[in-house]
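The block underneath contains the structure these notes are about, expressed in structure tokens.
Only a single protein chain was left out; the remaining protein chains are all shown in position.
All chains are identified by letter, namely A and B, in their written order; residue positions are counted from 1 within each chain.
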Amino acid sequence: MRDALLIVKKDLLTEFRKKESIVSMVFFGFLLLVILNIAMGIGRELDGEIAAGILWVSIIFSAVLGLGRVLSQEKENRCIDGLLLSPVEPEQIYAAKTMVNFIFMVVAEVVLIPAFFVFYGDRFARHLPMLVVVVLLVNLGFSTVGTLFSAITAGTRRNEVLLPLLLFPVITPLIALAVKVTGSLFEDVPYREYSSWLYVIAAFGFIFSGVGYLLFDYVIKEG
Amino acid sequence: MDRSGFLRIEGLRKSYDGVDALRGIDLELERGDFLSLFGPNGAGKTTLIRIIATLLKPSSGSVRVMDFDMEEHPEEFRARLGVISHQSFLYSDLSARENLEFYAALYGVSDPAAKAEELLGLVGLLDRADSKVSGFSRGMQQRLSIARALVNDPVLLLLDEPYTGLDQSASILLSSHLRRLHGQHRTIVMVTHDLKRGLEAASKVGILARGKLVYLKERGGIDPGEFEHAYLRYLKGVPDV
Partner (left out) sequence: MDNGFRSRVLPVVVGLLFLSAIYTIFFYAPTERVMGIVQKIFYVHLSMAFTAFLSFFVAFVCGILYLTKKDIKWDVYGSSSVEIGVVFISLTLMSGVLWARPIWNTWWTWDPRLTTALILWFIYVSYLILRTSVEQEGKRAAYCAVLAIVGFVDVPIVFMSARIWRTIHPVVIRSDSIDMEPSMILTLVITLAAFLSLWFLLFKLKTSVALTCKRIRFLENKMEGGDL
């Protein structure tokens, strides 16, 4: 765990210097919020599920931008070899990169979700604590699968193009569940009616934490 | 520590997609040896280094270093290994000092800051310690890379084409650093195709051609001119041992 935290610290320091990933994530997510608002018809009162869909499309699409960098930045100067040559276990690298991606998503969401309330109405902000729980669980699911896949695509010729192609099919259920639960929140649906969906979101995150932890070693090393 | 059999490679083979990169390497080094391995591109030099470094698994054969268990606990071996390549493994957005502190911490060095300071002094980069690596010349990056490889005080140093991209003065500086490292009784394996530089510091020289070790001798009795001749002969691939 100590090794993972060292890598997280190093990545956050780099990001703090360059602000490469987070600025693009926030900017792109914000842009999507506006474009989707236009697409839905400006000035229209949206129902909860559609609003939830817009929010999640913006978050997920912007998160993919940051995800691609999380591992491909280690390919510069072959720093990844430096990590693999150190006594650090590959699983620690996986844990670190998942955490970094999770943190990037949280930072982007701290900007994007308030922006969403501004554009689409603060009536959606009524169940904020529960929304935070949903967001964190979805972030977990996204980061665990995403980090594994970004290790795969970082080893291919077409990193940036390939990542969304591989990732989106697998996380489609996660997006569907996130929209469903968030939509229920926005519509004041009582907890017991959507709680089972929330459990599936949590299960997604935990299952893929395990899968990623077990499989990362095979994709980060070559041959 | 017993001097003999520090590094022992037996019947090492590696093939990718049916292409044999290494076709049976046997090699034994003693503690304190400095082996320069020469070979043309595609001879399997980098593959050999990556296998010794546990980054690649051999198709068959074995590598043993001291009595480390390279199969089950490679991290114990890696903790005592240093690698310098033509790629620096440095983060360009971090300063020289931050890079060294990060790597020192990864290796569990008790006081990373002091270690970084010491190594920066060693490679003569103290005055640029807090500049970002992205602004460094190739030669400075290579010096920092040497410092990086020393954070864990390695017993074995692997050098993969360290002279690539260095200008004349940077090469000379690198050679003098390597001589000093060798003087401290570290075992060093270097692969390169730079004959002159490679011969300078070595205590043993070998030639790797088409995945085989076709030549291995003590540096002592070798005349550089003759060696070059022999090297070219092996490149043409006349005698296949």
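Here, a contact is a pair of C-beta atoms (placed from the backbone, for glycine too) under 8 Å apart; a residue touches a chain by one contact, two chains touch by 3 or more.
Bear in mind that the values here come from a model prediction, so they are computed numbers and not experimental data.
Checked against the full complex, the candidates A:Phe61, A:Phe117, A:Trp197 or A:Tyr213 give a single residue touching the omitted chain, namely A:Trp197.
Interface note for the absent chain: among A:Val57, A:Ala176 or A:Val189, the touching residue is A:Ala176.
Mapped onto subunit B, the footprint of the missing chain covers residues 16-20, 57, 210, 237. Take subunit A: the residues that touch the chain left off the picture are 145, 148-149, 152, 155-158, 162, 165-166, 168-170, 172-174, 176-177, 180, 197, 200, 203-204, 207-208, 211, 215, 218-219, 222-223.
Please note the rule applied: only the chains that are shown with their structure count from here on.
Mean C-alpha positions place subunit A and subunit B at a centre distance of 39 Å.
Taken in their complex, subunit B has these residues touching subunit A: 16, 53, 55-57, 75-76, 78-79, 81, 83, 85, 87-94, 98, 102-103, 105-108, 148.
Residues of subunit A that touch subunit B in their complex: 3, 6-7, 10, 13-14, 17-18, 76-79, 81-89, 221-223.
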